[in-house]
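For this view, one protein chain was removed and the others were kept in their places.
So, chain A:
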Amino acid sequence: MTTPTAPRPATSSATAATGTPGTELPERRFTLTRADLVRYAGASGDFNPIHYDERVAGALGLPGVIAHGMLTMGLAATAVTDWFGPAAQVAEYETRFARPVVVPPGEGVELVVSGRVDAVLDGARTRVVLTALCGGERVLARARAVVVTGR
C-alpha cells in the first residue's frame, strides 16, 4: 500500500501504486532560500516586498520575510506531477494558506510535502489530499488535487 510511485510512461493508465485509495505518496522535501523567493517573484511577477524585504514584512506585523503562498502551492503541485508522471494532468487543485512560511536568510527553510490517494473518482480521475509542513506545522490546509491519468 505504501510503495513509492515512480513516474509512469505516457501510455499508462492509473497505476496500482497511485490508483488505490489510502495509498501514501512518497514525501518530497524542498529547501526554500531567499534566492528561491526572488526567483519565484521574477517568474510570477509578484514583487510584493513582504517576500524579500525584512523591514517591510516587519512593519506589517509579519514574523519575517515570507514565501509567496503560490510558491508553496506550486512546489506541492510539483510533488503531484512528479508522483503521477508527465502523462497525467492536474484537472483541479485547491488549497487554503493556513500559515505563512517564514524564510530566514542564509540556509532558508525546509518544506515537506506528502500526499495520500483519497479517492478514485472514475477510471481516470484520482483525488489526492496533500500535506505541506514547515517546521512541523501545516502551512497548507484542505489542499487537494484531482489528477487525470492515462491520457
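Brief remarks follow.
Everything below uses one rule, namely that contacts are C-beta pairs under 8 Å (C-beta built on N, C-alpha and C of every residue); 3 or more make two chains touch, one makes a residue touch a chain; residues count from 1.
As a working rule, contacts and distances are computed from a predicted model.
Look at the chain that isn't drawn here: its UniProt entry, checked against "YciI family protein", "ABC transporter permease", "Asp-tRNAAsn/Glu-tRNAGln amidotransferase A subunit" or "MaoC family dehydratase N-terminal domain-containing protein", names it "MaoC family dehydratase N-terminal domain-containing protein". Touch with the chain that is not drawn comes from one residue among A:24, A:54, A:82 or A:118, which is A:82.
Here one chain is not drawn; of A:25, A:71 or A:139, the residue touching it is A:71.
Panel shows chain A; residues 7, 30, 36, 39-40, 42-46, 60-62, 68-71, 73-75, 77-78, 80-82, 85-86, 89-97, 100, 145 of it touch the chain omitted from the view.
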